[in-house]
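Everything below concerns the one structure shown next.
The complex is shown incomplete by one protein chain, all other protein chains being positioned as in the whole.
Coming up: chain A.
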Amino acid sequence: MTILMLCNLTKRYDGRAALDDVSFRVAAGERVALLGHNGAGKSTLMKTVLGLLMPDGGSVDVAGHAPGSAVARAVTAYLPENAAFHPALTGREMLRHCLRLRGQPAHQADALLEKVGLADAADRRFGSYSKGMRQRVGLAQALIGAPRLMILDEPTSGLDPISRRDFYALLDELAGQGTAVLMSSHALSELEARTDRLLVLSKGRLVAEGTLAQLRAEAQLPLEVRITPRRDVDGTVRALFPEASGEGVLRFPCALRDKLDALSRIAQARDLIVDFDIHAPGLDDLYARISQRGAA
């Protein structure tokens, strides 16, 4: 079931397009990551989905309702980018307020804080929290009332690796309950493979869409083969792999479909080689390639 649908969404600031003809859907239980450099339009897209900004063209549909309508607000949770609650309030006070605003019993605040690992800091003032703790309070308020759509703007920025793992575990749990999740990030390496689908946004346009594996195949980044020959037979090995370059360690690119060929050539030269390695392109290589292509 589609929870979120964007059709040809366009948003301009002073004539400059921050979102340009963006269309996609997010189904219940799906985790979709919106990827893009700073200024790509991720926050603008999210605010438009929340009904905080009016689009200049196209439409948004949240569970069959207009963005910003009472129903849409009631079923949508949001974690803004870099939000800092008032420094004079404690985490518990803030969450109790958030619960009441959503018409939920305020006593759930403790359970929520427990869930994001902040039970100990519940009575400390927000001003004394670290960046990661602030992000956790933000996350806790987004969990209120089993939302059907979650909009998380750069939720993993500022989280340490362990917190990030906890965050993805939480995301899995939510998706399991049927919540549609749309999260953004400017670093592909923070997303890992825990999302079902990636959308790459570049200068307001959607330039790629698919699973990580699909994007990788589509971008057609070659693998890199690295061979360490035995010192004494360096010349022989070079002759066997004429396409290779490099001192000491020989490197050469290899298309995905030629992987097995490369492997059998290496196997034939097994006596001449100390070690070898097939390196998959890094996520950030991939990302750079895709957004380059989108910008062109």
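Assorted remarks:
Assume a residue touches a chain if its C-beta (ideal position, glycine included) is under 8 Å from a C-beta of that chain, and two chains touch if they have at least 3 such contacts; residues count from 1.
Methods note: contacts and distances are computed from a predicted model.
Within the choices "Dimethyl sulfoxide reductase, C subunit, putative", "Peptide/nickel transport system ATP-binding protein", "ABC transporter permease" or "Dihydroorotate dehydrogenase B (NAD(+)), electron transfer subunit", the name that UniProt assigns to the complex's undisplayed chain is "ABC transporter permease". Touch with the chain that is not drawn comes from one residue among A:P80, A:G117 or A:G210, which is A:P80. If you put the hidden chain back, the residue from A:L53, A:I227, A:C254 or A:I273 that touches it is A:L53.
Here the missing chain is touched by one residue of A:H37, A:H97 or A:R238, and it is A:H97. Within the full complex, the residue among A:L89, A:L223 or A:A244 touching the omitted chain is A:L89.
One chain of the complex is left out; on chain A, the residues touching it are 47, 50-53, 70, 73-74, 76, 78-86, 88-89, 93-94, 97-98, 100-103, 138, 141.
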